[in-house]
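Every protein chain of the complex appears in place save one, which is left out.
What follows is subunit A.
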Amino acid sequence: MIGGLFIYNHKGEVLISRVYRDDIGRNAVDAFRVNVIHARQQVRSPVTNIARTSFFHVKRSNIWLAAVTKQNVNAAMVFEFLYKMCDVMTAYFGKISEENIKNNFVLIYELLDEILDFGYPQNSETGALKTFITQQGIKGQTKEEQSQITSQVTGQIGWRREGIKYRRNELFLDVLESVNLLMSPQGQVLSAHVSGRVVMKSYLSGMPECKFGMNDKIVIDKQGKGGASDEAGKSGKQSIAIDDCTFHQCVRLSKFDSERSISFIPPDGEYELMRYRTTKDIILPFRVIPLVREVGRTKLEVKVVIKSNFKPSLLAQKIEVRIPTPLNTSGVQVICMKGKAKYKASENAIVWKIKRMAGMKESQISAEIELLPTNDKKKWARPPISMNFEVPFAPSGLKVRYLKVFESKLNYSDHDVIKWVRYIGRSGIYETRC
């Protein structure tokens, strides 16, 4: 199991050092600093073995978090734990920075004592932790409160406490998708997938039982077989094939496995209900058509056309096209029909920004790039043209069909809950080779 956990600043100074196991000595702290943080070359692996001691690290801005062990631990678990640790810290004091860590070091030690016991991760849900790790002590609690805390921390529903009350029962569902594309210069899709998340903000009283439904092809087909063929015909077209999905720990996985229904008692506040991935019938919101021509050894001509491919009534926002330029670029002239384009020498790219663009439109940029003659034998690698954007629909085609709330003990029904649904499609890694 995890033998120790260290946090360093960018210089390699230790900010937090907590040792859980006897086999980890103080020199482990220095070994990581010397061999990884101060190493000259780029990090070649997130797992490093130094003198039979293994170090797992992740970096958040310029802070290093390292977990150390001498055993054959579950590596995936260690990384998941490190991410979780970051989440917990962020939930407590915001951004993970040197200053915040120094200011909250007592709190961090207290957290580390609670969520890692002898190197075994324990309950790390912030919702539960915040009930008893408060920095104010727990003196004022009554006995009932104490046992409520412990039963929540160890219980089946560790993510939600009892007795939550809201005057207005409300929930927000965000379907956030990032669409990833790799396209060949000829316009052939090399790979494309959507990775989506359903993020829920729930402000519901009591211990509500929720059921979430979407246009999952498997569910719709099954329903179609069973009952109204008319409805199935209608919605059959709109259903989507989900390659795979993963759920927050509140979702009853065995129920999903057997009936493919998504039922759960949600945590209070914001959390990620599910993640999913689709690869079939993706709506690619933009198409990029590049044309790069080398004119002699000192000049490049670039023409890029982008086409929007969605309903004309919808508007895409924050569009940015990034056209890489060679390292020996000396000057660039750009002409674009829409938006603003600039050559950024420090980033070796022409950045073309368009604030808004409606569907089924087309826009173009052309640039002349002057090059310094070099005797560098190596050819320019021609990195792909990448794109960023945001569209108000789900490129996978996912639709939320319902989210039902049942709370039998309190007197509010599904109809009383105010529900909001929003779809946002963003670009993930959206690249076209040129």
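As a convention for this text, a contact is a pair of C-beta atoms (placed from the backbone, for glycine too) under 8 Å apart; a residue touches a chain by one contact, two chains touch by 3 or more; residues count from 1.
One rule holds in what follows: contacts and distances are computed from a predicted model.
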Among "COMM domain-containing protein 9", "AP complex subunit beta", "Protein YIPF" or "Trafficking protein particle complex subunit 2-like protein", the UniProt name of the subunit that does not appear here: "AP complex subunit beta"
Given A:G206, A:P290, A:P326 or A:P384, the one touching the chain that is not displayed: A:P384
Chain not shown: contacting residue from A:N35, A:N100 or A:S195: A:S195
Option from A:F32, A:W64, A:F247 or A:W352 whose C-beta touches the chain left out: A:F247
Touching residues (missing chain, whole complex) on subunit A: 1, 13-17, 19-23, 25-27, 29, 42-47, 49, 52, 54, 56-58, 69-77, 79-83, 105-106, 109-110, 113, 117-118, 120-125, 132, 135-139, 141, 143, 146-147, 149-151, 153-156, 158, 182, 184, 190-191, 193, 195, 243-249, 252-254, 256-257, 272, 274-275, 277, 377-379, 381-384, 386, 429, 431, 433
